[in-house]
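Okay, here's the structure, questions in a sec.
Moving on to chain A:
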Amino acid sequence: MASIASSEGDRTLDPAMQVGGAGVDVASSTPLQHRFSPYSWNGGTVLAVAGKDYCVVATDKRLAEGYSILSRKIDRALQLTDKTVIACGGSHNDVEALYNHLKLRAVMYKYNHEEDLSTIGAAQLLSNTLYYKRFFPYYALAVIAGLDDDGVGYVAGYDAVGSYLRSRDGYTANGSAAAIAMPILDNALGKVGVSSGLDEKPEYSIADTIEMLKDIFVTVGERDILCGDAVDIYAITATGTEHEVFELKAD
Partner candidate 1 sequence: MLPVEWSGEEWTGLDGAPGIVYDLGCNIYSPDGRVFQIEYAAKAVENSGALIGLKCKDGVIIGAEKLMPSRLLMESSGRRVHPVGMHAGIAFTGYAADGRPVVNAARQEVENYHDYYGVDMPPHTLAERLGHYFHAYTTYGGYRPFGLTTMVTSFDEVTQEPFLHMIDPSGTQFRFHGAAAGKSKQAAKTEIEKLNLKALTCAEALKRISLIIHTIREEEKDKPFVLEAGWITADTDWKFQLVPKNLRDEAFEWGKAEFDKMDDDDDDDED
Partner candidate 2 sequence: MATVSQTLACAASGADVSAGRSAADPHKHTTSPIVTGTSVVALKYKDGVMMAADTLGSYGSLSRFTDLRRIVTTGGYTLVGADGDYSDFQYVQDILKELEVEDACVADGITHSPKEIWCCMARILYHRRSKMNPLWNNLVIAGFHEGEAFLGTTDKIGTSYECDFVATGMGLHMAMPILRRHWKPNMSESEARELLESCMRTLFYRDCRTINKITFASATKKGPSVDEPVEVSTEWSYQSFVDPKAGSDTGGSW
């Protein structure tokens, strides 16, 4: 009975059912069961570039699952303070839960300290928050972007359990198409990495940076099926944050 019923769970093929994982336990003849996964892989690509007095972060608006598109207009980025934005790919349920938590912490910080949480502070808070759930992680591949205490662009990337690093070259990519976008960024902006031919770190204007990120998203949208529909772009400067939506192919 259980086997009859369980075969009606998700009507997607679970590779784990074929390759070990679950399957039939021969010794006790336990019927085959679906294994519940608390995670989903909803895509989400995040790119961020820091300049000497600005920071730009861009993330797509497609919510995908398998070969399906669930939504073409979700928000993946969280404007935490006037000069800090966080964006995550990964399992969108965890991303939302993480954002709800961070929003609360940012508000509490402001009540307690009578000033906004700094970008560097937010970066450490995000790390601690992710690491706190080290043994049942938030599946959130985060990028934090903002201005540091000197007003200089700050960009850092994270893994799901809170390991993070401020980018030395001032750019990072995370999420679904990070592996496609990163070499492009390396080539355009990298000084430290081996794929760069640059001797000096180039200084692009904020407008040129935004144009470059748009171009990269157009290219990445052609190669990664989870990436597309539209991009949220946040341009952070000392005077505040400007937001625009850039349309991609909805295919």
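How were these candidates chosen? In short, all candidates are chains of the complex that A comes from, given by their letters.
Observations
The criterion applied here is as follows: a contact is a pair of C-beta atoms (placed from the backbone, for glycine too) under 8 Å apart; a residue touches a chain by one contact, two chains touch by 3 or more; residues count from 1.
Please read all numbers here as calculations on a predicted model, not as lab measurements.
One candidate among 1 or 2 touches chain A in this complex; it is 2, while the rest do not. Across the complex, chain A meets candidate 2 through its residues 1-2, 4-9, 11, 16, 20-21, 30, 33-40, 42, 63, 65, 68, 70-71, 74, 91-93, 96-97, 135-136.
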